[in-house]
Structure formats: structure tokens, C-alpha cells
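Structure first, commentary second.
A single protein chain has been omitted from the complex, and every remaining protein chain is retained in its original position.
So, chain A:
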């Protein structure tokens, strides 16, 4: 049964960007997920949200779904490329441990947003997922709908360099791309955001074009690289300091503030990378430095209640 059937027209995921988002939220809420809100920091992907990155570690069951604005400074195109943005939305689902019917649940979610399995060719195509800055990897697929990648489906094997026990299933929907397909438009900017028509219609362009232009200028031309290098070093130092200060015998008392600093370092690195001031050889070493922070945070998380410590 498609959830959309019970929604008003303006909330129809095939007409409304926010309708798509709300439909997915409702779908996964009905399957026992806590619906989190976006993390209030700049991250490159929904995986970085502590609701995935930290919660996927340790033995405690966890089911969550949320939208995460994702910042990819390098992908900015001043709003001129129909498919590339420096800021876009991911819809993230994390189920720990993964239920045995996760593929079926995923397919049901596609039906819920209006994809008819009798008309569309859905395929699971090998894609080994890896996030070097988070020290995370898993096996899974790109999910294709009629030749288009609409989601990433991953069974986490390792996060923060730590074996996942149990394994989480992670679903990431690229919302803009999915919406373009559902609404049958060629450019993200043309998306109907609120599902209304005429004077009341708000497009993706109206909401985000100006931001894309401004941030592209900032990301590529004006971000203060000296300040970013400094901020990277400061965040790195503070992350380490917090991890040290939070140590309390068998337990750790300050993992999440430390992890915030790890995220800050990661974002500074992404901006520096977009500014083109990091050479190929340096690049690897910056990634490694962030990974070391992420690993240390993950290890500390296991010493908290959320991480399953007794």
C-alpha cells in the first residue's frame, strides 16, 4: 500500500519535493524508526550524523531515519549544472541490526513514493562503499531505477576502524535526484518544492539557487584559507583534548563534543580541498588525520552507555 494514497495532492511525492521527504519519514516512522532532525553542523553525508556514525557502533539496537543536508564544497557549480550542488539533501535510514527483509522494506519505500514495480526496472548493482575520513566501509549496492542510481544500500562492516557487531543496514536516498525523476524534470532547480501550483508554487530554484551561487563563490574563491588551516588544527587539537579530558576509568564522558570537533576538522578540510590549496600528497595525510580523530571518537563511544558499556 502506498503511503501517498493517504496524502493530499500537495504532499504527493511525485509532485512535491517536501512531499517526498515527508513520505519517506512517515514510511520509516511506521517501521519503528526514530525520526531525527538534521545534525546542526556541516557534514558531507548523512553517515557523518552521530545518529549513524556513533550509533552504528556497539551492541545496542538502533533504528533511525532523518534528512541530512550534505555539504560538498567541491561539487558546487554556481547553480549552473542541472545535477550538481554543493548543498543537497540526503535521506538516511539506519537499522541496527539490519532486519533480514531490508531489501523488501527498501522496495516498499520506493512504492510508497510512487515507483510502480510493474513499470520500473529496479536493480541492485555492486558498489562497495567506503568513507576514508570516517574509517568506515561496507558492502552493498547502488540501487538503480531505470538505469539511474537513486539510493545507496550498505551493510556496514566497519565504522571508525571498528568491526560492527552487529552489522547495521544503511539506506541513503539522494533526494534531489530521486525527485527529479519522480517529477520528470531535467534540472534540480526546476523541482516543485511545495507541491502547489500557480502563484503558490515554490520551486527548488527559489529556495536554493541564490545559496548555491553564494556558497560556490565562497567555497572556490573567497574562503579564508589561512583561517581554515588554523581551524583545522584547532578542531583537531580540541577533539584530542576533549577525548583526553573525557576519559574516566572504564567510561568516557565527552565523546559527542569531541566528535563535533572531528566534524569541524572534516569540513575545514573539504573547504581547503575545494580551494585547491591541498596538494595530492598532502590530501592523503589530511584524510588520515581526520580518520584518526574519527577512530578515537568511535573507540571512546564504546565506553559510553550509548555504545553499550555496562
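Here is the rule we go by: a contact is a pair of C-beta atoms (placed from the backbone, for glycine too) under 8 Å apart; a residue touches a chain by one contact, two chains touch by 3 or more; residues count from 1.
FYI, contacts and distances are computed from a predicted model.
Engineer: I notice the complex is incomplete. Of the names "Carbohydrate ABC transporter ATP-binding protein (CUT1 family)", "Glycine--tRNA ligase beta subunit", "ABC-2 type transport system permease protein" or "GMC family oxidoreductase", which is the UniProt protein name for the chain that's not shown?
Structural biologist: Going by UniProt, the chain not displayed is called "Glycine--tRNA ligase beta subunit".
Engineer: Hey, which of A:40, A:126, A:199 or A:250 is the one touching the hidden chain?
Structural biologist: Per the contact definition at the top, the residue touching the missing chain is A:126.
Engineer: Specify the residue from the set A:17, A:39, A:91 or A:141 that touches the hidden chain.
Structural biologist: A:141
Engineer: For the chain that's not shown, point to the residue among A:20, A:164, A:179 or A:272 touching it.
Structural biologist: The single option touching the absent chain is A:164.
Engineer: In the complete complex, the non-displayed chain touches which residues of chain A?
Structural biologist: Counting only chain A, the missing chain is touched by 59, 82-83, 97-100, 103, 117-126, 128, 138-141, 145-148, 155, 157, 164-167, 169, 181, 186, 279-281.
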